[in-house]
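Removed: one protein chain of the complex. Kept in place: all other protein chains.
Just so it is clear, A and B label the chains in written order, and each chain counts residues from 1 on its own.
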Amino acid sequence: MNRTRIAPFVFLTPFLLVFATFILYPLVQSVILSTEQTYGPEFTTFVGWDNYRFLFEDPRFHKAFINTLIFALGSIFLQLPIALGLALLLNQPWLKGRAIYRLIVFSPALIGTIFVGVLFGIVFQKRFGLLNQALHFFFPIWDLDFAWLEHYIMPAIIIASLWMWCGYNMVYFLAALQNVSKDLLNAAKIDGANAWHRFIHVVLPAIRPIAGFIMLISIIGSLQVFELPYLMLGATSGIQDRGLTLVMYLYQTGFETNDLGYASAIGWVLAIILILLAMGHRRLSRGEAE
Amino acid sequence: MFTKTLEKINQRFSIGVVVLLATAIISSLFIWIRNDASESEDDIVIWTFARHHLEGFKPLIDEWNQAVEQDNDRFTHARRKARMLVKDAKTIQRQMLSGFLSDVPTAEILILEGSVAPSAWSGPIEAAGLHDLTPLLEQDGLLNAINPPSLSPWNFQGHQFGLPHDVHPMLLVYRADIIEAAGIDVSTIETWDDWFHTLRPLMKDVDGDGRIDRYLFGFDDVLFPTLSCLYLQAGGSYFNVEGIPTFNNPLLAQVLAQSALWLMKPNNTAAIIPWQTGTRTKMIAEGYTLSWLVPDWGAASAMREMDLMSGKLKLMPIPAWEPGGRRTSVLGGSMSGITKAHSTTDAELQEVWELLKHLLMNKNAALNQYQKFHVISPIREFWSDPVYDTPIPYFCNQPIGRMYIEQAPDVPLRPSSPYANFAQMRCGDALSQLIQWGESNNVTDRQQLEAQAVVFINDAYEQTLDQIRRNPFYGLGEAE
Partner (left out) sequence: MKPNLSERLLRSLCYALILVWCCVTLVPFVWLVIGAFKTSEDFFSSLFLPAGEGFLGIAWDRLTWNNFSKLFIEFDFSNNILNSFFIASVTSLLSTLTAAMGGFALAKYNFRGQSVITVIVLSALVIPHTLLIASQYQLLHYLGLLNSYSGLILPALSPAFGVFLFRQAMLNSVPNELLDSARVDGCGEFRIFFSVVLPLVRPMIGAYLMITFLYAWNNFINPQIVLQDAEMLPLSVAVAQLRGLYLTDYGMISAGTVISILPVALLFLLLQKEFISGLTAGAVKG
């Protein structure tokens, strides 16, 4: 019917219009920008691959890359298992007050990044910061002067990010857990499998697809981390750039040193990494579905 | 009919959606009704990054607007009204740059913070979006009225791009209660060596945990601000007037080596304290450090945030690097500039210039600024006012205004390059690397440290040069 042929385009129009204007157009511009050095339309020179060449030799870019990688891996391997654990705990049918616990666990995601940045900037201070005091209280051998924000910036940010986003991921996992077939679980119980076995052989396989999705989203998100460390470190990248991340470097180059060409190059390298990751994920999950 | 639709909606959508819809509709109504004051497109707009500017300048702006309304003769050129808007400093930077690079509108007067301002002249000089104020200053004979070193951070290759708001001289603040109780008279101390030598006996383990808890001087934990202050005090500079980096010199190596000697564990005599307030307050209250550098506004911050230290702190000129040397330094600052895009005709420029002078050269406002924030005005004729001599009880009745003013003419000149921030941070990294190197190789010999410092400084220098080289437009004048 004619209706069903034009209908999809009508439905897609708002999205496509806005997309073409506000994403596609600036995107194409940024590709062009990455091949230029510019100070306004009158002062623009084409430099070809120069920006990219500089990027591969730039020690600050290397630091940013490594820091971001550490953060992404740390986040995935720390946050996701904890989120899954919490989801398992909060999914138990015999648990009373579930809604309240869920709200509490989710609530850090409700606070804006500004305050979290201020908050954790204080939590990680030497001597009187909350964390050092608490650790010293429980483990008296802990050095009160442990300088989180000087030497161990990335671990500090992983912890801060864990506090802030774990609840979010927990909700995703909760959704996945509620999708696990009750019949399968009961059958396993009847077969005599204990809780651990049920987990490994029934639950894990059932949530594999969504777990893969969550991992992908988490990696993509954490490779773009910027606001949290920037705010915790007081709008700097930390001593010896120990807190410098890829998007932070992009921001500093584009908006502080005003080198839009180089910033675009950094952005594109990051985009390519993300695209490769997404493609890899697609291939992996397609492989499993067969 | 209406209730039926309501029921239909209720069946299909959850209560959350209904609440959101209601919120959207109601808030839209309110916003529509709210008379968004017809902000005239014609107004002179001023952007600032500090809330207290808004409050401090409000009476002056009101005066101006009144003159425009009543069409009186208070100001020769006043034709348009003025209004001030507060934005985050980085946002102003971004919008300013976008405005210079394209024709996106910016404000006419920009109040810029020290680390942000140099971006305005990061490209070719003729494309700098701010007016060169030198002819205006000469026209009104004002060049001598302003403390000369305070003009330097806003001057690039001879173009004066902004008027300073402040001087920000620095003094050393110290724990008078502890130091005087030990019988030490600080007026006998003239150099840094003296300071550390005389106060050495005061370092001790206060809470009995086997570690020293009392140090003689505090470094900011991000390192580069304190390092810059010390280096500038010693007579160094990061860039020359042409915008070329010059910090690749033996003086910086010496300052680096000395700082490392102070900070290297296990025998460090100086401590690292957090740059942000909060635990910084607690540390100081516990006597973790007996002294630290403080600019004029830092004195006001201390008074507001460290109530318990009242009557325990005193100020003194910074110990010099050598006998007879400079006893002050400088940190931070703001400037106001006029954007070219708006003030295109001479008449417009004169009008905005008059407004700017009114804001920055008004005696009442300047004295007010002192009383609230202890900020010294850069206008020299105001310095004779007795308000600067008021004894401040917090600092044991010292006349801190006068003490800062005494140092004002000595304030070191500062680099104004857009790469200054980058360079300073890399030098901070160099210090950090030197400390690490010294600690892991157990080196305490000054010569060796200086030699190694040169290596790290060279690295910082090369990185800065790399950045500059990539910018083909940096500092190009009409000649090129």
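Quick note on the criterion: a residue touches a chain if its C-beta (ideal position, glycine included) is under 8 Å from a C-beta of that chain, and two chains touch if they have at least 3 such contacts.
Predicted model, so just to flag it, every value in this text is computed and none were measured.
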According to the contact rule at the top, which chains on display are touched by the left-out chain?
A, B
One chain is left out of this view; which of B:Thr281, B:Ser417 or B:Gln452 touches it in the full complex?
B:Thr281
Which of A:Val47, A:Val203, A:Met232 or A:Leu250 touches the missing chain? It is A:Leu250
Quickly run down the residues of chain B that touch the omitted chain.
11-17, 19-21, 23-24, 27-28, 30-31, 34, 36-37, 39, 49-52, 85-88, 91, 94-95, 98, 102-105, 113, 277-279, 281-282, 297, 300-301, 304-305, 307-308, 334, 373, 375
Those residues of chain A that touch the unshown chain are 1, 3-5, 7-12, 14-16, 18-19, 21-23, 25-27, 29-30, 33, 85-86, 89-90, 92, 94-95, 99, 101-115, 118-119, 123, 130, 133, 163, 167, 171-172, 174-176, 178-179, 195, 209-210, 212-213, 220, 224, 226, 247, 250-251, 254-255, 260, 263-264, 267-268, 270-271, 274-275, 277-278, 285-286, 288-289
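Keep this in mind: only the chains that are shown with their structure count from here on.
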Counting in whole Å, what is the centre-to-centre distance of chain A and chain B, each centre being its mean C-alpha position?
34
Quick one: which bits of chain B touch chain A in the complex? Just the residue numbers, please.
90, 93-94, 97, 100-102, 119, 122-124, 127, 211, 221-223, 272, 274-276, 278-279, 282-283, 288, 418-419, 421-422, 425, 428-429, 432-433, 463, 466-467, 470-473
Residue ranges of chain A touching chain B (in the complex, touch as defined)
37-43, 45, 50, 54, 58-60, 121-122, 125-129, 145, 147, 149-150, 234-241, 255-259, 262
